[in-house]
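Shown here: the complex without one of its protein chains, the others still in place.
== chain A ==
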Amino acid sequence: MKDRNLEQQLADKLGNRSITPSAKAWDRIANNRQQGKTQKKKKKVFAYYAAAAVFFLLASGYVFLMQNKTDVIITEPQVVDGGEVKAPVLPSEEAVVSKSVEIKETEAVAYKEPEVLVKKQSVEVVTEKQEMASVADQEIVIKKKQPEFNLHVEPIEALVSIEEDKFYEQETDMLLKEAVKDVAANKHLSNTTNDTALLKEVEAEMDEYYREKAMSIFSLKHKTIRIAVKDKQ
């Protein structure tokens, strides 16, 4: 017999050696497999629950965002620009989300009547106050005349969904313009101004504004919760 490399013997004899496992070995493998399957099922169920939870969160977030948008009703035209009557002033085209404003032809015709009136008023302003000639060319906002205006114009109700902040910015701009015109018309020039009093007045107005805003949000939330509770019952 030739000399044999020990490593070759290892490969030949140990490499192909078979050792019979104990009788319970297969039962243990089957048991392991069964446990693995149940764990996989549990993982699947957990994954479904997780997906459902994520979906619920996203849906509730979407509903919450939608509820923050409020509907604003504009009942009358507010701005007269150089004798022209504009349609109800919307904050911006982007702000209109849910519904578009449709103005019927009859309503559009009804605007033409106050156009004449306003023109007359603007002419009166110009004749009475000659020094205001330069200002008269600019935009004139006449808010005080609006009640008369409403007598001729059929009230237009347009349900527009807008963002509140933009609406109030527009309103602020409009009030500023009105103040400029008043100053130009020397309406308040005779009054002496008191800085502190003015500041207090503005602060009071702002407080009131924010209080109203907060109350409107609270009432809206309250309403939503009530509806939700009612639906649940």
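One rule holds in what follows: contacts are C-beta pairs under 8 Å (C-beta built on N, C-alpha and C of every residue); 3 or more make two chains touch, one makes a residue touch a chain; residues count from 1.
Here, contacts and distances are computed from a predicted model.
**Student:** Which name from "Sigma-70 family RNA polymerase sigma factor", "Sugar ABC transporter permease", "Pyruvate dehydrogenase E1 component beta subunit" or "Nucleotidyltransferase domain-containing protein" does UniProt give the chain that's left off?
**Tutor:** "Sigma-70 family RNA polymerase sigma factor"
**Student:** With the missing chain put back, one of A:22, A:196 or A:233 would touch it. Which one?
**Tutor:** Residue touching the absent chain, from the options given: A:22.
**Student:** Suppose we count only contacts with the excluded chain; which residues of chain A make the list?
**Tutor:** Answer for chain A: residues 1-11, 13-22, 25-26, 28-30, 32-33, 36 touch the chain left out.
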